[in-house]
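What follows is part of the complex, with its chains left where they were.
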Amino acid sequence: MTVVTLTTDFGLTDPFAGIMKGVIARRAPGATIIDITHGIPPQDVLAGALVLEQALPYFPAGTVHVAVVDPGVGTERRPLCIELEDGFLVGPDNGLLSLAATRSAIRRIVHCTEEGLFLSPRSATFHGRDVFGPLAGALASGTAVAALGTEVGDMERLELPAALRDGAAIRGQVIYIDHFGNLVTNVREQMLAGLRGVRIGIRGARLGVSPSYAAVASGAPVAVVNSWGLLEIAVRDGSARERLGAEVGEPILVEPR
Amino acid sequence: MTVVTLTTDFGLTDPFAGIMKGVIARRAPGATIIDITHGIPPQDVLAGALVLEQALPYFPAGTVHVAVVDPGVGTERRPLCIELEDGFLVGPDNGLLSLAATRSAIRRIVHCTEEGLFLSPRSATFHGRDVFGPLAGALASGTAVAALGTEVGDMERLELPAALRDGAAIRGQVIYIDHFGNLVTNVREQMLAGLRGVRIGIRGARLGVSPSYAAVASGAPVAVVNSWGLLEIAVRDGSARERLGAEVGEPILVEPR
């Protein structure tokens, strides 16, 4: 049974995610539908792209990942399907799929022009239901990517702000904050290699890197390498977002001790 | 595999929706369970009815839709099962099923009196678990509707407030607000036909109808026909609820230009 995942900013209070699943279940009755999340902040394409990139490697080969964070819905931005070595990506051509597409070899990028596959009439506001759900359903029920439209050379690409070396130091920033209030930065584990014994500065706090959240006392800030291989600032049994007053974009400085 | 959908006001922080799914999985092991939403505002039967109506057409034929927004739980209000040409509706007889029941021909309305199907002991507070989940499971595993109880002639019916013509103008109101803050009104697309070139007034804003959210600048209000075929007021890349300070019930006036 093919797995179809959903990553959107639809939230869960409205029926939008559920309706999209109905469309997929009609087109691909045997599919297993799994939510990655519907909690992407409204219209935050970069957050959606990052989440999809992090989730991709943990799903079965052949999974169809459909993502909809789509401020341009109803305009001429292209619906895309990307065939990867490991699965498929479906979504708008606004960069949302571009980080995940770096995680596996790209076989083919298709601009989905086969309007006969879409729901009709097609609304101007809900392409998750009318365009992307049907495309995911078609793939999950065995339609070949090439049958969805026209192969194209590239897509819109996003780049996460990169952490930069500044002499012996690293200048990074907070790129994602989870619901525990943990601050995820763009400083990769590999950048820290050879820097055992670093001092991390963020919002006035000064920290070393600890092996786990539990290495400090309850209520204290702690820096760890997290499950995405990124440097993360947390507060044990608390929220670093609240305790440090940090938001996405907050700078972080990593210095050798 | 039969699809069973859930529409409730249970929220997702408590285990109520999950427990209901366990009950359904016990009765109908092969069923595919899909959440339409558990985010109906607590005890807002009208919002639940509207959401179920909008979702119904997008699910496979034969789907069992169970809905629980049930301020009268534990009283004598009847548990109903409605057999439609396209599927089944299960829920309390308080109007919750009545809008969806207009979307497909009604074959049979049954007052579910077969208490042997319910969980025992039956609580006074959680009929999603003890009554409606078991009924949905019975239908999804092939039990005939007629075996659930006694056929009855009608059910409680709700009506959405209707938009009214006032000379050449239309007087409507906001009937639903989604999590993006978009204001969904009761003015149907068909009412606008022949009125190309209208002016819409809501909370002091004056708008034409645009083909998509992206037809205006970021931060500007915009009126579109939405995916439910209803006139909707949005703010591009923002929240119309916050920007215009509107809630459900807010009047809207549509005038020919």
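Before moving on, here are some points about what is shown:
Chains here go by letter, A and B, matching the order in which they are written, and residues are numbered from 1 within each.
By definition in this document, a residue touches a chain if its C-beta (ideal position, glycine included) is under 8 Å from a C-beta of that chain, and two chains touch if they have at least 3 such contacts.
Model, not experiment: these values are computed from the prediction.
Because all chains derive from one sequence, the complete complex can be expressed as a copy number, which is 3 in this file against the 2 shown.
The rule is simple: only the chains that are shown with their structure count from here on.
One inter-chain figure worth recording: subunit A and subunit B are separated by 30 Å, centre to centre, where each centre is the mean of the chain's CA atoms. Those residues of subunit B that touch subunit A in the complex are listed here as 1, 3, 5, 7, 12, 32, 34-39, 51, 54-55, 58-60, 63, 178-180, 211-215, 224-227, 232, 236-237. Interface residues of subunit A facing subunit B in the complex, by the touch rule stated above, are 10-19, 21-23, 25-26, 29-30, 33, 42-43, 71-75, 123-126, 129-130.
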